[in-house]
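In this view, the complex is presented without one of its protein chains, the others remaining in place.
Entry: chain A
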Amino acid sequence: MPNLKDLKNRIASVKSTRKITKAMQMVAAAKLRRAQDAAEAARPYAERFNAVMASLATSVGDSDSAPRLLAGTGKDDVQLLVVLTAERGLCGGFNSNIVKLAKTRIAELKAKGKTVKILTVGKKGREQLKRDHAALFVGHVDLSDVKRLGYGNAQDIARDVLARFDNAEFDVATIFYAKFNSVISQEPRAQQVIPASYGTAEDHQDGASTLYDYEPDEESILADLLPRGVATQIFSALLENAASEQGARMSAMDNATRNAGDMIDRLTIEYNRSRQAVITNELIEIISGAEAL
C-alpha cells in the first residue's frame, strides 16, 4: 500500500497538471477564434481568384502555348510534397495525421518508381518525417518566429517552390495540410498546386456566363496570376492549418483536463481509504494493548 505522503504529493501534482492543461485549452480557444476570423477574412479573395482563374484557364488551358504552371511539364516523375504542420506539439493527432497522409503518399509514389522530394513547413512535421525520409528533404521553412500569419509568409513559401519549379527540380507539387471542419474534426488533405487545377468555369457560378476582355492579353494575365495562385492556395492552406491546430489543441487539452479530474477523484478515494486504514490499525493496536494489560 502506497503511503499517505506519496498519495498526497501525487494528488497535488495532478492538480497542477490540470491547471496547466485547463489554461492551455482556454488559450487555444481564444487563438482558435482569431484563426477562424483570419480564415474567414481570406475567403472572399480566394473565391474570386479561383473563379477568375477557372474562366481564364478554360479559355487558354487547351492551347499548346499554355504556361507550364498550368499545363505541367508533361511528366510526373519528380514529385514535391510540401508538408504544412504546426510549430508546436500538444495538439492531439494533428501533426501525426498530416504526416501519416504524407507518408502513405510517399510509399505509393515510391512503389510507382517516382522520385519524391519533401519540403516541410513547421518544426513538428520535419521531426517526424526526418526519421524515415531524411534523404528526401530539399528544404524547410521555419515559421516559429511568426506571431501572426500573413500573406507575406505564404508568398515566401510560394517563391521558394516556384524557383525550384523554374529550375526543373520537380514536375508536380502537392501541399499537405489539415482542413478545419470543426473543433473536434480536422481532416488531413492533399492538394495539388503545380500544375494548377482550377476546375472548369462551370464549377463556379458566374464564371462561364460572361465573356471578358483581357488587358493585356489572356496569356500575360495568366502568366502573372498563376504564381499568385500558388501563393493564394498556400495561404489558404496555412490559415486552415492554423485553425485546425488550435481546434485540435483545444480538444486535446479538454480531454487532458477531464482525465486529470478523473485521476484526482480516484486518487482522493484511495487516499481517504488509506487514511481510514491507518486509523483503524492504530485503534486496533491501542485496544489490543489495553486488553493485554
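Quick note on the criterion: contacts are C-beta pairs under 8 Å (C-beta built on N, C-alpha and C of every residue); 3 or more make two chains touch, one makes a residue touch a chain; residues count from 1.
Going forward, contacts and distances are computed from a predicted model.
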Chain not displayed: protein name in its UniProt record ("Branched-chain amino acid transport system ATP-binding protein", "Sarcosine oxidase subunit delta", "ABC transporter permease" or "ATP synthase epsilon chain"): "ATP synthase epsilon chain"
Looking at A:11, A:190 or A:221, which makes contact with the chain not pictured? A:221
Considering the complete complex, of A:128, A:232 or A:251, the missing chain is touched by A:232
Interface with the unshown chain - residue positions in chain A: 38, 41-42, 44-46, 48-49, 52, 56, 150-151, 154, 163, 206, 210-216, 220-221, 224-225, 228, 231-232, 235
